[in-house]
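With one protein chain held back, the other chains of the complex are shown just where they sit.
== chain A ==
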């Protein structure tokens, strides 16, 4: 996927002025947050489960090497294959090699963020293999050549008119005067169109929500059933999974599944939760002949032992972005890569580098809402702060920001000078703005005053007033 994270400010600006996007955001956000709140209210143990989820993931990460080896051994025992890949290049090459081994022409795909991260579609297409996205949202994005704007609702930025227009433009073999009365007609057309693709595909590629060390199983969670058709009908099933997806046992996965759907869509449980273990057995009537897991690192092992290790607990539920005021204003595309919102602001710099993604951790109000809804209690604000520190240390922030912070820190460390300077500033501003009552613009603060006025200071500094009240309180 083309990276536009360095242009976050420009992207965000464009998003704020995009009427269609703002309409979609306004419509979808209360649904996301409302549905989650209802589901959580219906499970009194939810808060306890969050602690359990965090602990399961922490335990796994502390023993990640052992659990991965055990998982891989159990996949092989069940007749599957595991391919360890350090880099995106390696993973792409492996997927292509498996597809070529059966002369694949078309490949169906379930929704997978790691596939977006690796750019599997582009790679297959470049080598003459047609990838077909089968999740309804991903399907329309593939047609429109857009990236996902949300990790579980990839096309939520589109409105009904966009769907209609796109379907008319590409399904040209259907009568041009067909009527799209409502969403159901769109769904029906997509179902018919994709059914042909499911039946024709040689290879099916899915992601994985969890890997189970105990049994060597991969787990996918969907509502449409597209992931299941993708992995059941073709001759080969490839599951793409990053290394942090592993959990020890079925019981551990179960506890996390109780958190996942509630946090994501506000359902008690997703419609289809499917455990795949090995390939078709000799007497089975259906299922793939080969089962491959492409196990991907792509930068994650380097997060171990760092300030960002806890990010590897993430179960990709999207609650953090659904509740984020910044995401709520800009949508997902502004973040410029695969992972938007608070989780993306932490993850993207680790995966593509802070030089490219340094703006993202700055796009936070530090309101703390993300951490308060995260089902595995990832301290997202703290980690965004770590990125800001690193950005500063590595001299990646602009000179004006660095200069300003330096001046501020000089004063902040010298209380007497600070008080003197603020007193002088207040007096000067008070004098200058006495008549108008507020400043519409200020030199060197144009960005700030563009959206609001600064009231003219009245009276003394905070410290002076505080001292006065303290004196007054004394008996």
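We adopt the following convention: a residue touches a chain if its C-beta (ideal position, glycine included) is under 8 Å from a C-beta of that chain, and two chains touch if they have at least 3 such contacts; residues count from 1.
In this text, contacts and distances are computed from a predicted model.
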Query = Looking only at the UniProt record of the hidden chain, which name from "Fumarate reductase iron-sulfur subunit", "L-lactate dehydrogenase complex protein LldG", "Acyl carrier protein" or "Branched-chain amino acid ABC transporter permease" is the right one?
reply = "L-lactate dehydrogenase complex protein LldG"
Query = Of the residues A:184, A:435 or A:471, which one touches the chain left out of the display?
reply = A:184
Ask   = Of A:7, A:37 or A:250, which one is in contact with the hidden chain?
value = A:250
Task = Can you work out which residue in A:41, A:285, A:399 or A:416 touches the chain that's missing from view?
result = A:285
Inquiry  = So one chain is hidden, and I want to know which residue out of A:115, A:209, A:270 or A:330 touches that hidden chain in the complete assembly.
reply    = A:270
Note = Across the whole complex, the chain not displayed is touched by chain A residues 24, 27-28, 31-32, 43-45, 48-49, 52, 56, 62-70, 74, 77-79, 84-86, 90, 134-137, 140, 153-156, 158-160, 163, 183-184, 186-188, 191, 194-195, 198-199, 213-217, 223-226, 228-229, 232-233, 243, 248-252, 254-255, 257-258, 265, 267-287, 291, 295, 297, 301-306, 309
